[in-house]
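Quick notes on the structure that follows.
A single protein chain has been removed from this complex, and every other one stays in its place.
Now for chain A:
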Amino acid sequence: MKYALFLGCAIPIKYPGFEAVTRLVCERLGIELVDLPFSCCPPTTSLKLVHYDSWLALAARNICLAEEQGLDVLTLCSGCVNTLKEANHVLKQNEAKKKRVNRILEDTNHCFQGSVQVTHILDVLYQDSVVERIIKEKSRDIPLRIGCHYGCHYFRPPKVMYPDELSDAESYVPVRMDHLLSIIGVEPIEYSRKFLCCGSPLGANVDQDAGYAITRQKLGYIQERDIQGVSVICPSCFEQFDMGQIVLAKKSKERPKTPIFYLTQLIGLALGLSPKEVGLDVHRVKARKLLEETGIGWQ
């Protein structure tokens, strides 16, 4: 199993701990990762809204790099997977757009073919052979009650993100993170408005306070259940919940209390890596007390 690793921007620049633990976890599970000179994805929440053609061309260049190596693209972020999967989908289906993009790319010696797939780390880990390997390699259970947050762009619009798995109403309700975590001993907990946005794009583009108002709502729904931590698969969602709790605490005097985990950190802990090795030491909302109380420990 071999993929071109698409790091994006937020992970290698803001949360390199997620990159490090993902590389360690993939190595343990026999997933080979190849680094290529990718650029920003670019985001569906920024460049696409301002200039669609630039968004499509830059995304196409990234896909071309993987095509030139004959590798599928593995992303670590709900935003990156949205951009690259949608661009791949559009360019495979729309001959006119493909022609236009290839005319833009010809000066840089790339040509979109439509020969590879784009996927997300959650979907890679969810494959049967990888799940079997996780069960074999796992050295401990992670007995935490976790609420999963998928990030809107991971699965919407479903007709682009999961066209083969649509419900009768042509929708898609993601469950893979809940299922995957349950095999490492996590108890996935349902909560109200589980698929509500984290608030990040509204905050980043227009109004930080309005973005955090959504975050506060979502954290409220999470905290009204008996949830000890949240698992995410997107660095923007992570920042919104982790940093967001610190920002919101300054306004409301309420203590930040719900540690946020990136999916591969929890998998890494189950594979026997220490909390520091999975990068939990740099999170703003500290997980130390929770891990010590639940017997996972901090060393």
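The working rule: a residue touches a chain if its C-beta (ideal position, glycine included) is under 8 Å from a C-beta of that chain, and two chains touch if they have at least 3 such contacts; residues count from 1.
In this section, contacts and distances are computed from a predicted model.
> Just go with whichever of "Amino acid ABC transporter permease", "TldD/PmbA family protein", "4Fe-4S ferredoxin-type domain-containing protein" or "ATP-binding cassette domain-containing protein" UniProt uses as the name of the absent chain.
The missing chain's protein name, per its UniProt entry, is "4Fe-4S ferredoxin-type domain-containing protein".
> Can you tell me which of A:Met1, A:Ala213, A:Ala249 or A:Leu290 touches the chain that was removed from the display?
A:Ala213
> Going by the contact rule already stated, which one of A:Cys9, A:Val118, A:Val232 or A:Ala287 would touch the omitted chain in the full complex?
Among A:Cys9, A:Val118, A:Val232 or A:Ala287, only A:Cys9 touches the chain that is not shown.
> Please identify which residue in A:Cys152, A:Met243, A:Leu269 or A:Ala287 touches the non-displayed chain.
A:Cys152
> Among A:Leu196, A:Ala249 or A:Leu290, which residue is in contact with the omitted chain in the full complex?
Missing-chain contact among the listed residues: A:Leu196.
> I need the residue numbers on chain A that touch the omitted chain, in ascending order.
Residues in contact with the chain left out: 9-10, 12-14, 16-17, 19-20, 37, 39-40, 42-54, 56-58, 61, 100, 103-105, 107-108, 152-153, 156-158, 170-171, 195-197, 199-202, 204-207, 210, 213-214, 217, 279, 282.
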